[in-house]
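Every protein chain except one is present and positioned as in the full complex.
Now for chain A:
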Amino acid sequence: MASHSHSLNYVGCNFLRQRLVLSTLSGRPVKIRKIRAKDDNPGLRDFEANFIRLIDKITNGSRIEINQTGTTLYYQPGLLCGGSLEHDCSPSRSIGYYLESLLCLAPFMKQSLRIVLRGVTNDQVDPSVDVLKATALPLLKIFGIDGEELELKITRRGMPPKGGGEVVFVCPVKKAVKPVQFTDPGKIKRIRGVAYSVRVSPQIANRIVDSARSILNKFLPDIYIYTDHMKGTSSGKSPGFGLSLVAETTNGAFLSAELVSNPQGEGVAVLPEDLGTDCAKLLLEEIYRGGCVDSTNQSLVLLLMTLGQQDVSKVLLGTLSPYRIEFLRHLRSYFQVMFKIEMKPSDEERKGGEKVLMTCVGTGFSNLSKTIK
C-alpha cells in the first residue's frame, strides 16, 4: 500500500492538535519533528502527552511513536471508535483545549461518543466549556449534526491551578455533513451569559452581572446573565470566578467572549466589576469583528465545510486569526482543499470591521467508521 509514502512532515509543537485531528480524519500519517528541540525542557509537555493519550483512547488501531526525548512524534491514525469513555485532562490546560479537538472528531466515530472529561473547566488561555457549549454546539447543528444526544453538561466546575471540574460531552454520529451557506449573520437579538463563581463569595457573580449589563444595555435591552455559583464537591479544588457572554443573532449566529479571574496565587486580584466591564467590552470587540461564526470556532466551521459533500459551502467570517490561517494551510495539505477568500469591506459604517467570505467545495467526506446494519 502507498500508506507510508504520503505521510506529512512538520516541525515544532505548535498546531499539534490541528495536525493530529486532521491526520485522524484524513487517514494520513503525520510526523512532527523538533518539538521544542531548542528549549531547556525539550519534548512534549504533559498536556500534549495527555492529548495524545486522549486521541489514542478514542481511536482504534492508531500507531503513535515518540522518541526518547519526546522531540519527534509519529502518528499513524486508526479509525475513530468512540463509545463511553472517561478522561482525566491535564490541569495545565483547560478542558477546552481537549474539547475543541473532540468537537471536530466526535461526529465521525463508530459509536456515539459519551465522554467524561475531568480537569480545569475555565482558564485564561483556552476557550472555556461554557463558551463552547453556547457557540460550538449550535454550529454543529447547522451542519446537520444534531439530535437529542448532542449535549455538553458541566457537572462540576474546576478553576486553575488545581482543577477538579467535570464535563460530560455526548455527541451523535453522522454519516456525512451537510453543506452550508451562512453568509448573513443577521442582527444580534439577545445576549446571554453565565457569571460563575466557585469557592468565593456568591455575591461576586451578581457584581459581575451588574457591571457587564451596564455596558451592554447601551446596545440592547434583551440581556440575561445567569449566575452560577457552585458549592461543595461540584466547585472543584481552586477558587475563582469569571464571566462568559454570548450574543445571538436573528439568523442563529453566536458570538462569544469570556474572561476569567487570575488563578489563585498568580497575578493581582481582579475586581469583579472590572472583569464584568472588560468582558462586555471583549464581546463588543467580537461583535466588531463579526461574521457568522465567532473567532473561537472558526476552525471548526472551516473543517466542517471541508468535510461536507462535494458541494459549495459559504460562510462569512470575521477577521482570520493567524491560527486559522495556519489551519487553512493544513486543510490544503491534508485534504487538498483550497478556500476562495473574498474580503467583504464593511460597506455600512456601523456594522463593525471587515469580513471575509470563505467559499469551498467539500471533499465528499463520509464517516468510514460508522457501522451499517
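Heads up, the rule we're going with is that contacts are C-beta pairs under 8 Å (C-beta built on N, C-alpha and C of every residue); 3 or more make two chains touch, one makes a residue touch a chain; residues count from 1.
Here is the rule we go by: contacts and distances are computed from a predicted model.
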Name of the absent chain as recorded in UniProt (options "Metaxin", "Trm112p-domain-containing protein", "Ribosome biogenesis protein BMS1 homolog" or "Methyltransferase small domain-containing protein"): "Ribosome biogenesis protein BMS1 homolog"
Chain not shown: contacting residue from A:G164, A:P179, A:G193 or A:G240: A:P179
Absent chain, residues of chain A that touch it: 1-3, 5-6, 8-17, 25-28, 34-36, 38-39, 48, 60-62, 78-79, 81, 97, 100, 110, 125-127, 179, 181, 187-189, 215, 218-221, 250, 280-282, 284-285, 287-288, 290, 295-296, 298-299, 309-312, 314, 319-326, 328-329, 332-333, 335-343, 345-352, 354, 356, 359-361, 363-366, 368-373
